[in-house]
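The complex is shown incomplete by one protein chain, all other protein chains being positioned as in the whole.
Should a chain be cited, it is by its letter among A, B and C, assigned in written order, with residues numbered from 1 in that chain.
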Amino acid sequence: MRRYAIPAFFLTPATVLIVLFFMVPVVATLLLSFTDISTTTLSKPSWVGLGNYRDLLADPFLKKILANTGKYVALTLLFNVGMGLVLALLTSLVPSQIGDQFRALWLLPRILPPVVYVFIWQGLLTQAPMGLVSDLLGVSKNWIAAAPWSVVILANGMVGASFGMLIFTSAIRAISRELFYAAAVDGATTWQTVRRVILPLLSWPILFVTAYQTLSLLTSFEYILLLTDGGPGFYTTEVWSLRAYHLALSNYFGNVEFGLGAAMAAVLVLIGILVSLFYLKIFNFQNLVVEPKVEVN
Amino acid sequence: MPIRPPSWRLILIVLGLITLPIGVGTLWLLLTALFNQVHGLLPVGNINFGNWRFLWEGSINGRPPIWVALFNSILFAATVAFIEVLVASMAAYAISRMNFPGRRLYLGMILVLHAFPAVSLLIAIYYILRVLGLFDTLFGVILVKASLEIPLGIWLMKGFFDNLSWEMEMAALVDGASRWTVFRKVALPLVRPGILALGTFALLSAWGEFILPYTLIVSGKSWTLALYLQSFLRESFVDYGMMAAVGLFYALPVFVFFLLGQKYLLNIYSGGVKG
Amino acid sequence: MIKGTDVTLRGLSKRFGKVWALKGLDLEVQAGELVAFLGPSGCGKTTTLLLIAGIYRPTTGEIHFGERRVDHLHPKDRDVGMVFQSYALYPHLTLFENIAFPLRLKKVPDAEVKSRVQSTADLLGIGHILNRRPAQVSGGQQQRAALARALVKEPQLLLLDEPLSNLDAQIRLSARAEIRRLQRDLGVTAILVTHDQAEALAMADRVAVFSTGELQQFATPDELYRKPKNTFVASFVGAPPMNLIEGVFKERAFEAGGFRQGLEGPHPQGQGWLGIRPEDIELRAEGTPATVLVVEPLGREALVMVESGGVRLQVLVPAEAKPAPDQQIHLHLPAEKLHYFDRTGTRVGP
Partner (left out) sequence: MRGLRLFVALLAVFGLSLAQKTIVIKAWTVGPDDPSITRMTNLEEAVNRLNAVLEKENADYRVKLEASFDTTDWDNYLRRVLLAFQSGQAPDIVQASAAPLIGVWATAGFIAPLDEYVNRYPVFQLEVIPTLWNAVTFKGQVFGIPQDTEARPLYFNKTLLKKLGWSERQINDLPKKIEAGEFTWDDLLAVAKEAVAKGVVQKGYGYWHRPKNGSDFIEWYRAFGGTIYDNQSGKLVFEKAAAKRYFSWLKKAVDAGVLRADMLDGNWRNWHQNITDGKVLFWSGGTWNWAEWTQQWLKDKGGQDWLWANVGFAPQPSYKKGGKPVTLSSPQAYMIWSGSKNKEIAARILAFVTAPDLDARHAVGSGHLPVLKSTPSIIDDRFTREVSALLNYTTFQPLHADLPKWQEAFYRGVSAVESGGLSPDQAVEVVAAEMKRALKDELIVR
């Protein structure tokens, strides 16, 4: 009895919460996506089978949304991973106390509340005299509206860069000192050391960061929602996850389409599960499960 | 890198340049919050305490008083962090240290969920809170926020528990402790660094949380500071000075954390998000 | 005075996955006795100890403390004290709280905790450093604190898992004696796990020698030394180890390649092993001719490696009588000091 009761006791709170807010929602998302549930049918939704998915394919804006999503993920990823790599390398090349300071600074975008972070962007990019960019360039504009994509990618990228930076830094630190000494003895320049010693050893972390960030970018829309809300104009920065959110939970006229939104979310959920399973395979699950050395509970 | 390149001063300048925007942004917030008006980064006029009037004027344009939002934010962040640390530690302890059927499966599930895009479940979560009668309550959002981060928390804490000495655990059992006692009196105190890391991570993350309260809270009495500040963001008539002051007020605890525990933060985030 | 318990193990086995760590162990420890489990690492001795403590649950078999069957009990209900190799002191607690820990769990009143911890600590000579944390005291003091924690609840059974292996060689000798003295004074039954045969022989009333999950021999140190039950025990107990020569027993003689030793009295026949301890071999003017290969001075004595007819032997001689390398010498193997083992390695004869 004790064998099951004690672990069950320890696991129950987490299990309850996970079931309530992960398992049930996954199932619910799938179920909702097969109904026509919306404001007018909230109390009596009917089963429409794959109707929402057909609607999704018939959506004349789908191409635009897909293109936006691709652009957003690809460019932000490029910035994230590239900047993370650059920061990790550069901060490793300077004396470590100074390097730490810089790394810490790059954490600010991540730990600042998103609303404050976005407010700073808005302030810097607004019209003169407040807006610094307008002031510097001498062209008074709302630069978020003028260059929405650059802003969305930079703002998201600066938040994400610290992730790659930290992972890559610890990977660089894990490289044995002897390798560096050997390279130095062999007469390698700094650049050669970086290229021949560090970068090849970073290929796994880079793959990991890229995979991880791809998934989180696909589903993240918080900063876009706050910065441009998918605009300006014709779905300029509306990405898949934001469109799902808009359809299901936010609609100026009060007529929300939960069913269709759920169908879009369900696609993300499926991608999420697939990618996570892929992680499990790649990052060698076996090694993570070490048998406990105590058998009584 | 153990060998410092000869041109490291040059590298420092490059680093400084690419990091400049962060410094500028922070400075902008500070100056705008303090002065009458700011042209770019040049303050114009005197220090303006009027920007901070939201602190003593009860309500700005029908918003709930900021103290309500502050109280809610503190309650939100503290409760989320507490639930997250407690629940994740318990589960992580069981997974790391106990023998039970289904253990591998559970760990596998945690791993999948850890990388899982939780925001895509928002639509369904909205329904579930409604069914539970927790929609538009702070408690409901607290539960959701804590739950969504629990897989990550379990993962992190498992790493810390894995490193505990088994002999210590055996000693405690032989000394007469039950597993619960071992957990409380021996294991938890010894993974203090982990608890601090997860706790800080959870606090910061909950403090900044926006999407969940924005979507799941609709009445002013449950507003958090994120919603309070956001309500200014979309307004057509803006008082940048006051917004910056609100923003600074909201971000102050984060800056304090940042200044006091930089090194520590670096460790949290490199370990905290798996590696 | 604590009264120790008998410990009876019956058909005790433990399997981890596909590996049997312990196979069918039967063993009886008498009350107040100090028994050492001796063997190389992975032999099953620590597994057995953890089974007794209740950390592992047996795959088969029973464990009794006196009349009480305990193998289904949680460790906290078994009333044992245990000292670990790493001491496993709680780093976040002072020595006082470490020692008090078992009493606190039993909800012993504060005053009593205080006096019992103090007296136990005094007994072990660490009464003056109780407010320090483990990291602030020496290894020897940590070891005493661990012992104090194990003893403070006055257990019926004391389990010691390599308690001395992390100590400096000097302290180790005094610690041996002290543990032995304490155990005797307190009358507690004790089981000591060690891979150090000197420690086992010096401390234990009886020694259980383990190999590959099986009990090889359970006997007094003296008997182990004089009458090892098989070649494993013979080679494992005693330093330097017993010389074991594989060869053929013939009529009144043993032959291995060019080596030949005449035998008297009863002895086995056919394939088998001949054993003799290095200190039992004598150098004489005549006898089996041999060549000195290496001489290792050990201070008072010297260990001499010799070769005779293709067989290498180790001989312990007084330092002043040590030969020089390459010297031709003669060995004498006294008949009463010879050990015979059959082809399976089992002792033959008395």
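In this text, contacts are C-beta pairs under 8 Å (C-beta built on N, C-alpha and C of every residue); 3 or more make two chains touch, one makes a residue touch a chain.
Just so we're clear, the structure is a prediction, and the values are computed from it rather than from any experiment.
Though it is not drawn, the left-out chain touches A, B in the full complex. Checked against the hidden chain, the listed residues B:71, B:135, B:166 or B:255 yield one contact partner: B:135.
The chain not shown here is touched by just one of A:20, A:86 or A:146, and that residue is A:146. Where subunit B meets the chain that is not shown, the touching residues are 61-63, 130, 133, 135-136, 218-220, 231, 234-238. Although one chain is not displayed, its contacts with subunit A can still be listed: residues 39-43, 55, 58-61, 64, 127, 142, 144-146, 228-229, 231-236, 249-256.
Note that in this section only the chains that are shown with their structure count from here on.
Set against the Cα centre of subunit B, the chain with the most distant centre is C. Rounded to whole angstrom, the centroid-to-centroid distance between subunit A and subunit C, based on C-alpha atoms, equals 59 Å. Centre-to-centre, using mean CA coordinates, subunit B is 55 Å away from subunit C.
Residue positions of subunit C touching 2 or more other chains: 54-55, 74-75. Among all residues of subunit A, those that touch two or more other chains are 291, 293-296. Against subunit B, in their complex, subunit C makes its touches with residues 50, 53-55, 74-76, 78, 80-82, 84-86, 88, 90-92, 101-102, 105-106, 149-150, 153, 159.
By the touch criterion stated above, subunit B contacts subunit C in their complex at residues 165, 167-168, 170-178, 181, 185-186, 189-190, 192. Interface residues of subunit C facing subunit A in the complex, by the touch rule stated above, are 16, 54-57, 74-75.
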